[in-house]
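Please see the structure below; I have some questions.
What you see is the complex with one protein chain gone and the rest in place.
Right after this comes subunit A.
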Amino acid sequence: MTAFWQLVFRHQKVFRRDKMQVFFSLLSIIIVIALYIVFLQNMQLDAIAQVTTVTDATKAMVNEWLVAGLLSMMAVTTTLGAFGIFVQDRDGHVSIDFLTSPMSRIAIQLSYVVHAWMIGLLSTVLALSVCIVFLGVTSGSWLTIGTIAEVLGLLTLSVLLASACNMLVIVFLQSQQAFSTFATLVGTLLGFLCGIYIPFGVVPSFIQTAIMYFPISHTTLLLRQALMEDSMASVFMGAPASEQLSYMLQYGVVYELHGTLLSTTWSVVYIVAWTVGLGIAGALLFMYKKR
C-alpha cells in the first residue's frame, strides 16, 4: 500500500473510532427522518389528496421524495464530518507531525479530500441500500436496476460537489469548536436550502431563486427526478399535465428559473461547473496555507 493510501486509511480509522463524530455527521439525517414521520409525510399526502386519490403509489412517491432529500443531505454532512479529521489534526497539532515527513504537502492535503469523498460515498451508498429496502417494504415499489445505477451516479456527483464545497470551507475553520458550530449550521441550513424541511413552493419567491442558484440543491433535485419518475407517472396517470407540473414545482422536483424550466442536463452541468470551480479554489487555498 502506498504512503498516500496508508494516510487515507489512517484518516478513516481515526474517523470511524470517533463514535460521536460519526453520530453528529448523521444527526441532520435523523432530524429529517423525525420530521418526516411527525408531519412532512402527512402534509404532502393531505395536499395530494385534494387533487387525486391517495394510493400506495402516492405513498411510494412521497417516500422517494424523502429519500432523495435524505441522500443529498447525507452526501454533504458525512463528507463534512469526515473533513472534521482535518480540523482535528490541525487543532491538535497532529498535522505538524505529517509536515515534517517527506510526503508532499499536496499529497497530505489530498489524502483528507479522498478520505472525505470515500466516507461520503460509502455512507450514501449504505444509506441507499437501506432506503431501497425501506421503499420496497413500505410501498411494495422496488427500484429498478436502471434507477439504482442512475442514483449511484448522482450520489457520486453529489459527494464530489460536497467534498469540493467542504474542502473550501474547512481551510478557514481553525478550531474544533468552530467546526462543530459550522457543522450544526450546515445541517440545519441544508434542510431549508434543499427544500427538505419545508416544501420548496412554500418559501418566498426570492428565497426560491436563491435556492435555485445553490448548487447542492440541484443534487436533491436530480435525485428526486431519478427516484420519483416511475411513481409520479403512476400517481398522476390520467391527471392533467399541469397538476403534475404544479406538484413538481411545489415540492422541488423541477425548478423554474426566470420563467424557464431547468433541464436535467442544465442541473448536471451546473453541478459539475461548481465542483470544478470549488475544487480548484480549494486546492489553491490548500496549497498556499501550509499549516
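Just so we're on the same page, contacts are C-beta pairs under 8 Å (C-beta built on N, C-alpha and C of every residue); 3 or more make two chains touch, one makes a residue touch a chain; residues count from 1.
By definition in this document, contacts and distances are computed from a predicted model.
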Protein that the absent chain corresponds to, by UniProt name, given "Probable glycine dehydrogenase (decarboxylating) subunit 2", "ABC transporter", "Ferredoxin reductase" or "Hydrogenase expression/formation protein HypE": "ABC transporter"
Candidates A:Leu7, A:Ala75 or A:Leu135 - the one touching the absent chain: A:Leu7
From A:Asp46, A:Asp97 or A:Glu256, residue that would touch the chain that is not displayed: A:Asp97
Residue numbers in subunit A that touch the chain omitted from display: 1, 3, 6-7, 9-10, 13-14, 17-18, 92-94, 96-103, 291
